Each structure stands twice: as structure tokens, then as C-alpha cells.
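Now for subunit A:
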Amino acid sequence: MKIKSLDDLRKIMESSDDLTAARSGSSTKVIIGMGTCGIAAGAREVMTTVLTELEKRGLKNVAVETTGCIGMCQKEPLLDIIRPGEPRITYGEVTPDDVVRIIGEHLVNGRVVEDKVVGQTD
Partner candidate 1 sequence: MKEITLTIDGKICKGSEGNTILEVARSNDIYIPTLCYLEGLTPIGSCRMCVVEVERNPKMMTACTTPAQEGMVVHTQTEKLRKYRRQMLELIFAGRNHFCMYCSQSGDCELQDMAIAHGMDSVRYPFLYAGFQNDASHKDIQMDHNRCILCLRCIRICAEKTGAHTLDLQKRGWNATIVSDLGRMLGESDTCTSCGACAQVCPTGTITLREFAYRGRRKDCDSVIESVCPLCPVGCRIRVYVRTGSIARVEGISVTGPDGGQLCNKGRWTLPRSSERERICSPMIREGSHYREASWEEAMGLVAKEFGKAHKADSDGALVSSLCTDEELALFASLFRDSLGMERLDTFDGNVLRGFVKGFEPFRKQGIRPFTAAHNILESDCIVNLSADPDEEAPVIASYMRVATLRGKASLLNLSCKKSPFEDLTDIDAVTPSPAENALLIEGLADIAGGSGTDQEKVSTVATKTGVSEDKIYGILDALAKARKPVFVLGGCLSDKPEAITSAVNLAIACRSFFADGIGVIPLVVSSNSLGAINTALAKESWLGKKKLDFLYVYSTGMVPEDEESLSAISGTRFVVVQSPFWAQPLVNLADVLLPAPAWFERGGHYCTIEGERRHLNVVVPPKGEIRGLSSILEDLSANLGVKPGKPEEPPCGNLFICENPPANARMVSLKEVRD
Partner candidate 2 sequence: MSFYRAHVLVCKGTGCKASGSFSVFEAFGEEIKRRGLEREVALVETGCHGMCEMGPVVVVYPEGSLYCRVAADDVPEIVEEHLYKGRLVQRLLYSTPDRDVKVPHYRDIPFYSKQHRIALRNCGYINPDKIEEYIARNGYEGFARALTSMKPEDVLSEVKTSGLRGRGGGGFPTGLKWEFCRKAAGDKKYIICNADEGDPGAFMDRSILEGDPHAVIEGMLLGAYAIGADEGYIYCRAEYPLAIRRLGVAMAQCEKYGLLGERIMDTDFSFTLHVKEGAGAFVCGEETALMASIEGERGMPRPRPPFPANKGLWGKPSNINNVETWANVPNIIRNGSEWFASIGTEKSKGTKVFALTGKVNNTGLVEVPMGTTIREIVFEMGGGILNDRKFKAVQIGGPSGGCLTEEHLDLPVDYESLTAAGAIMGSGGLVVMDEDTCMVDVAKFFLEFTQRESCGKCVPCREGTKQMLLILEKITSGKGRMEDLQILEELAIMVKEMSLCGLGQTAPNPVLTTLRYFRDEYEAHIRDRKCPARACSALMSYTIDIEKCKKCGLCAKNCPVKCISGDRNTPYVIDQEKCIKCGTCLEVCPFQAVSKE
């Protein structure tokens, strides 16, 4: 479908999943930083652990996405959790072990794993 006008553009905008927290609708998301800095720090292992963990727990409605480098390269691998209606939280220096904790505590139970948090954004 070709974009022929500003209206066409707006339609796509509106139908897209909003990435911002407050209006994220019904989707829960796990977002992993997969720029080269992230990959160098081990983001691929983090990604694999996320997918395994979600499968182990049978969590079916969680979207797993990737993103680029947000700049805090010192803290890579970075991992973001979005739950409907809640702020988007970024965790830093995430190891595969941390993934298990984060998914358990935050994704499932809603408790932010504070010792790994870097920041939140809306």
C-alpha cells in the first residue's frame, strides 16, 4: 500500500502499536537493545533467555522486540519492560540470570527489580 498523502501517514500512525507506556493498550512487551554495543555486551544471550523463559512459563501474550542503542553503552545489555498502563522501565547490565528474575518479578508480578533498574520513561 503506497503512502500518497499526509492522511495515509496518519492512518498508519494511529493503527500502530503505541510504544509509549500509558497508552500501550493491551500489549505487554519486552524490548532488548540490539545495537552492536548491546550485542557485544551479550544481548543475544539475553534474548535467548527471554524467549526460553517466556516459553517455560507459558506466557503467550508477550511481544518480544528489539531496538537500537539508547546511548548508555556502559550499561548494556539493556532490557525494557512495558506493561499496560505502566511506565516503560529500562534495566541495565542484564545477565541471563537477571532475565529470570525480571520476568518473574516484574513482568509477571509487577514488582520492579530495583537493583537492576536504570530508569523509566513515559
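Per the selection procedure, all candidates are chains of the complex that A comes from, given by their letters.
To be clear about the criterion, a contact is a pair of C-beta atoms (placed from the backbone, for glycine too) under 8 Å apart; a residue touches a chain by one contact, two chains touch by 3 or more; residues count from 1.
None of the values given here were measured: they were computed from a predicted structure.
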- request: For subunit A, choose the touching candidate in this complex from 1 or 2.
  value: 2
Field: Residues of subunit A defined as touching candidate 2 within the complex
entry: 1-6, 9, 12-13, 15-19, 31, 33, 35-37, 39, 56-57, 65-75, 78, 87, 89-90, 100-101, 104-105, 108-109, 111-112, 114-115, 117-122
